[in-house]
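FYI, not all chains are in this one, though none of them got moved.
Every chain is named by a letter (A, B and C) in the order it is written, and numbering of its residues begins at 1.
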Amino acid sequence: MTEIEIGRGKRGRRAYSFDDIAVVPSRRTRDPEEVSVAWQIDAYHFDLPVIGAPMDSVMSPETAIAFGRLGGLPVLDLEGLWTRYEDPAPLLAEIAALGPESATSRMQEIYAEEIKPELISARLKQIRDADITVAGALSPQRTQEHWKTVVDAGVDLFVIRGTTVSAEHVSGRAEPLNLKRFIYELDVPVIVGGAASYTAALHLMRTGAAGVLVGFGGGAAHTTRLTLGIHAPMASAIADVAAARRDYMDESGGRYVHVIADGGMGRSGEIIKAVACGADAVMLGAALARATEAPGRGYHWGPEAHHQQLPRGERVAVGALGSLEEILLGPGRVADGTTNLIGALKRAMATTGYSDLKEFQRVEVVVAPYQRS
Amino acid sequence: MTEIEIGRGKRGRRAYSFDDIAVVPSRRTRDPEEVSVAWQIDAYHFDLPVIGAPMDSVMSPETAIAFGRLGGLPVLDLEGLWTRYEDPAPLLAEIAALGPESATSRMQEIYAEEIKPELISARLKQIRDADITVAGALSPQRTQEHWKTVVDAGVDLFVIRGTTVSAEHVSGRAEPLNLKRFIYELDVPVIVGGAASYTAALHLMRTGAAGVLVGFGGGAAHTTRLTLGIHAPMASAIADVAAARRDYMDESGGRYVHVIADGGMGRSGEIIKAVACGADAVMLGAALARATEAPGRGYHWGPEAHHQQLPRGERVAVGALGSLEEILLGPGRVADGTTNLIGALKRAMATTGYSDLKEFQRVEVVVAPYQRS
Amino acid sequence: MTEIEIGRGKRGRRAYSFDDIAVVPSRRTRDPEEVSVAWQIDAYHFDLPVIGAPMDSVMSPETAIAFGRLGGLPVLDLEGLWTRYEDPAPLLAEIAALGPESATSRMQEIYAEEIKPELISARLKQIRDADITVAGALSPQRTQEHWKTVVDAGVDLFVIRGTTVSAEHVSGRAEPLNLKRFIYELDVPVIVGGAASYTAALHLMRTGAAGVLVGFGGGAAHTTRLTLGIHAPMASAIADVAAARRDYMDESGGRYVHVIADGGMGRSGEIIKAVACGADAVMLGAALARATEAPGRGYHWGPEAHHQQLPRGERVAVGALGSLEEILLGPGRVADGTTNLIGALKRAMATTGYSDLKEFQRVEVVVAPYQRS
């Protein structure tokens, strides 16, 4: 760990983003057809190591089903429009039509509507009926209120997702969520995060989580670096958490906790770098919001964009580039890393001579900051 | 201290700006409601660790009063329009209406008017009558001429502010201001600066100052890097001065001199990084000039902008984004770090698990230069 | 080798691009007229150390002949339009006229046409009849299918070129090309690549290749950094492969394998830096596609641009700046490094006091990242 002296009274590590690094080919190559990108977490197997981010612009019950059929793991946001409104379609259309000056304040109004437990059950049922793996996400703040509804609705995987989720939350007002006890008592495997450092992730792993989301506001729709001064460059964050996985595996006598990169992967090159730094799978937002089927209709936003007091994200235009299938599996019709994400991942693995994701985590990388021209 | 060889005949330290660093979350989180941002200097307590910069575009007697009622410490520029003109309102309107090509030369004319001691007394009385903490600022060049007027008018805190203020000024023309004797003999606590290095700040602390302003032309309205080649990257400067505070506390047997970041904090993220580097409080210019009540009417400038021989700053358009209260306390209506500055500070402290400002000075930071896209 | 810790679980080297370095003059200077840029590989001598890239926008049989007469080594792409179509002229005109939105998909269609062995023979014969050195390129995937046609047509140099070519390709479907046996059994000297690291290049050298192409998608028409996350900054790649050349020369008892920089040299400054880092010769694409005679008619693209599943390059507009002779030998009419490439190389060598290319590989360079303004 290289520590840099910022000034006499403060030191800090140098941290690297995806743009700072690149994968390098080595002495062996391989046929892309012989590369496997399969991923398994707990009892669930997926053809693609891709999780659909629980965001209203990305996952509706319909796109969740389509995405699951293509081989990924969809996660529905259980605090989004689908559990606040019986029919969110008109609101999604309205959001896509908002002018930039009024987008934030109108979204604050739309999301002020209450969450309805019966809608949580109905939405999850719709996905389960399609016979794909069912996963829903709550924020840590609302997990205690709604978890029972979620479990009763029959999820296969439970996701607790916030910008930062810690194993040790301090609150004087109420009994905070005790993650360790909660996960221990729950029958369902839990994916939890974001975490952005070795220590934070190690503590989350000790709660018994099946997977840890790595990230903090790195995505296209976040502005946390401007608003909070907080930033966790993804390459360093993933490499740190991957080290925590290894150390925790030793400490726990063999429990393998999945490292899931979450944020900042808008193009296939970034997905590839995420795995190269140690990710087992990736959670995609903007990259999937570009699908013609996506509920965002060419726009993308996260829960930070409609925070009632302190919005820390924006509704961003991402366009509608092609079908979900083209975006994931191709064929590519543009050369900018936005379509055939999986084809690109396989090609990168083949070009560097690796045959599965676990092996590819060892690929050589260089530090070579990207000069935007 | 890492020294870099620039060439065989010259070495220099690597210094870091706010854009070069970021705060990182750790293993603990906390409710934002349980975070305190209170600040106390000498006998004066403030709900907010924010000082209004003594600049004509930021602080009028009216905005000083409003800002004080919201919990900050306003400082009036005693060499600005309010002490040169009985009624500066028409001039402020004129400045806001100037075209870019004539702004500098017209401001040079407007500020050529004499300072009137009776106006110093009147403006300070107006603030004192509103029952808030009274503070006024002079430049070191004019402190000897006007300090008695200021003290007689009854200030609580005396601010001596220049781009660089040293404890040891050399002048052959007249007896220069002896800061140490001046501060010793004054009954009023003094905040003095800018200083931008460990040594400069340590010498200022030894004069008996209650607080040291850290900065040198880092603000939005300065061009000192272009004109003078001088630049003090704020993250390094604050961390250096924070180390001087610690060493001086030891040397003086426990005197705590406040470190006040001054410049370059146009967004909440930068305020947060300033505290993370060791600041006890922040002095804000452009960030407050964006208030609809601000005297600058959407523009911001400092004394450098109207220097008669060598202008080293510009009148910059900052817009009028919302009320002073919205800017400080929210609710935020945009997501770019310009509104709800205090909400963002509390959120950042909560997200990283800290409960007061002094603790938050220890938060982990990384070096991760910001790529503007 | 400086290794950087990206995060606790991952390390990587710092790698440098051409933009990161610059050549520095030293204590000696020389007349440009006394500098030699001659280059010899195997039995073939060239006045210029320049190879025309086997790309349809750069080399047609006609431009190959013109380029050979000017002193360079032209290489025809034997998988391009000239071996797929009897008369590719209308297709080249159509490609130059395509709108940006349809360019990729139309090129995918055009290049879906079969390669015709009789056209391989005919095109190579046309070049051989002009009495210049004959070279043709195949991808490793198609070498087994077409090599005999190529050899029978009578090439002097055989080029096997892909984005990454390794000495050890793993394939479960068919017997992959065994480079070592292939090169050993072939009568013709082989240039093979790209390779981008010491190890990859050393293994290619051990196959018996006469030259190794250094690069991976560094060219103007590639988007591999975006799509695959793969990037081999050229300055570091060349310096690495030059070290492999030295070590292999020792290991083999004196066999000198030529290091040929391939990609990212759009301007004379980059050609000069390539040699400064250790290249014996350069393979140029975009720089030659700017010739008025170039088949691309002001556009440039590589095989990645029309990949059927995963396009990883684009058709880029490069303009038509001057004749091939002006671009190579001047006189220059613009000052941006796009004309009189060889004059610039000679001038740089003279200014730094070197008289031939091999010596110039030792010139002093500095690391000084280029700030695009």
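Note that a contact is a pair of C-beta atoms (placed from the backbone, for glycine too) under 8 Å apart; a residue touches a chain by one contact, two chains touch by 3 or more.
Small disclaimer: the values here were computed from a predicted structure and weren't measured.
The complex is a homo-oligomer: every protein chain shares one sequence, and counting across the whole structure file gives 4 copies, of which 3 are shown.
The criterion applied here is as follows: only the chains that are shown with their structure count from here on.
If you draw each protein chain as a dot and join the dots that touch, you get a simple line with two loose ends. A summary of chain positions shows that the Cα centroid lying nearest the centre of all protein Cα atoms is that of chain A. Fitting chain A to chain C on CA positions gives a rotation angle of 90°, reported to the nearest 5. For the self-contact between chain A and chain B, the two sides draw on mostly distinct residue numbers; the shared fraction is below half.
Averaged C-alpha coordinates put the centre of chain B at 56 Å from the centre of chain C.
Chain geometry summary: the mean Cα position of chain A and that of chain B are 40 Å apart.
Shared interface positions of chain A, defined as residues touching 2 or more other chains, are 14-16, 236, 370.
Across the complex, chain B meets chain A through its residues 1-2, 14-16, 18, 21-31, 33-34, 198, 235-246, 267-273, 276-278, 330-337, 340, 343-344, 347-348, 351-353, 355, 364-368, 370-371, 373. Within the complex formed with chain B, the residues of chain A that make contact are 4-10, 12-17, 19, 104-105, 163-173, 195-197, 199-200, 202-203, 216, 223, 225-233, 236, 304-305, 307-314, 370, 372.
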